[in-house]
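Shown here: the complex without one of its protein chains, the others still in place.
Moving on to subunit A:
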């Protein structure tokens, strides 16, 4: 049946119905797809003739099933119909509940169909249960009945399909026992729900016709059983006239109420009980009067017409839905071909799933409560308070506030009088806004702008605060520069025009700056960028280097001065040191400059040979240069002369050192006493000799090696990239130096200094040291030469260096201490004496070494010589020892130690067995990290460490309950 699969909707059908003229031609009816009765090829004549019969039985609903399959796409229609079905179902169920009307098989089936509706589950649970029971009993008998009947060929066909079905769905055998029609519909429904599409069109067709035939048969039965219970119905008319369906629909609606009424009355006729449920039994108020008439006229039966027909109900017609609504309301009969019920197994499963879903939802509602219970730190039973209702919020209280006593009412009255209530305040605000004649948008805009401004200001302020806190000088400098760059001050000229005084001041300041710059030579002709740019010769580079060195020299000298200030008071050489120093400095600088100029001249002369380019090569420059040179030469000569005359200054470069030498006191130990020393006055010695043998100060005891210090070697000859003065002053404090100076005998003190020096001088020097150690002349008092040791032990060997008389290091390190007061020496000496023999550092190193050795993994050879080998003459010693005789002891490699790179500490790598018994292997459950676990012990629980309340709070158990009280399960509070 191709027509059945055609999609159609309610609206089209109703439209058709309206426009169609009343006709009784069968062919036309068939074309109309909306007509449910299209699918009933041949209804028995009786139906048509029995005009008053309306049997809105569920058979018919079922009958409508197949066609409904076609219009799956019209959902709204379906829904509408569902609701309609429900209505009828309620009616029927009511009947069944009373148990007065027997339900037969077909009823059950339809019930099943309705049962599929999940929403009604709860209400109709009981009903369904009973229905199910009835179903189980009666299904069988009915099936038999059906079989008993003379089956038409189509029925036979159906049986076949039945069998098919059975084979298809195993485990549904119970179902299969049922009446053929129901089974068929089951099958159908299965198809529609599952979308299997197993049945083909032919099958469907068969079912359709079969269904109709079934219906036919049952109708026949009906006829037999209750011929007198005939009602005015337009069912038969509908065959001819589909338009009357609307009326019928309305009629069915009315019947629902009718049925209920009847039920309430409790008047049940036995005949009605006997017969299968034909819904409308008792006529409605207006039905008996008008029904026949209306039907005779082939008019549509309308609820409104029914109501209006009765005088008492005439007013009620206004309550009825309008015609347009009626148009929408669709009839079960018209298009509501009810889908066949599912097989009970499937149906049950669906029911269960829906029910479980519901239970799960209910359970989900408890989630919050359960979470709180689980996570609660303390549970105090009873968990739920006796009375419901919690604490009110402030708003709640305020909103419900009513003055209860005199005072309150007085206050309220006052507030009201002053217009200070909430309402009046808001009103006033509104008025104020209105008065400004601003639109709401404008106000908003303005407010936003203001807010933005404020925000910006706030940010700027916070930033300024933050910046003001920064103490870094570099940052300040950079900031200043940046500021200068960003907003450079006015030009001097502009300033002059505007404010001459300020300009003069500014100029003066600039001048002063310039003078200072020149004086400090920071931007001298040799070192400035300009100077660098104009000439790039080798000679010049050399110059520059020298100039730098000179500057460094100067610095050193100054520093030395600073250090030896107190000493200077003793030395008779310079009483007016303060003034003299400056002069000296200036002079030396002058000489430096001269020398540099000389050198430069020489270089220039050389360079002149080449064809140079640039500024200096220009004629006027040359001339000017010559002129200048001359002048300079003159001045130089003058200067030299002066100096010669005064006899205080000598050559340019070497004199510095000489001078130093002079200033340094010469000291000798007296009588082997370290505390007493003889300081020779300023000595004149020949100067720059590297390999100069020192003048050995004569000592009484040879064991105490006290030698006069070597004169300082010129700096050029010391390490080129390292200035020991600088390091010695910066890295090691003066105290150490003094110590060293005091006694070369005091190895300990020397140790320190050498070590500090050692730190500064690295690399090849270290190797040098080692070599020197080898040639050490005297094995001194405490320090035993451990020079055989490897490089690892270099540190240990260090101390010995102190004794080496002619090592450069020593010289370097000893020199800076030259300018010290005697008092200091005495102090140091005393201290040194007090701690004589305390070789702490060395001892520590030894101890550490021992520890490292002890902790290191060991392999001990326990094999006994001679055992397991050939003995006697000529027997070779085994190369490899049997590993089983090698006893290995686990330990920690020296390189793996924690203190490997730290010479000053010993970190024990031993495992503390006693402590280890308190350590855990695994982290206990709720904790996720070690720190977390350890933190849990931070706060002790005991009363010694806590106040009373804290102690009580801390020890409160998780579950607290009143003794002897029943704890009831949680109640549902939502």
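FYI, a residue touches a chain if its C-beta (ideal position, glycine included) is under 8 Å from a C-beta of that chain, and two chains touch if they have at least 3 such contacts; residues count from 1.
Following the convention adopted for this analysis, contacts and distances are computed from a predicted model.
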For the chain that's not shown, choose its UniProt protein name out of "AP complex subunit sigma", "Sof1-like protein domain-containing protein", "Importin N-terminal domain-containing protein" or "Prefoldin subunit 3". "Sof1-like protein domain-containing protein"
Using the definition of touch stated at the top, determine which of A:374, A:417, A:466 or A:911 touches the missing chain. A:374
Looking beyond the chains shown, say which of A:440, A:905 or A:965 touches the absent one. A:965
Contact with the hidden chain, among A:345, A:554 or A:856, goes to A:345
Using the touch rule from the top, list residues of subunit A that touch the missing partner. 121-122, 125-126, 128-129, 174, 345, 348-349, 351-353, 355-356, 358-360, 362-364, 366, 369-370, 373-374, 379, 381-383, 386, 917-918, 920, 924-925, 933, 936-937, 940-949, 951-952, 954-959, 961-972
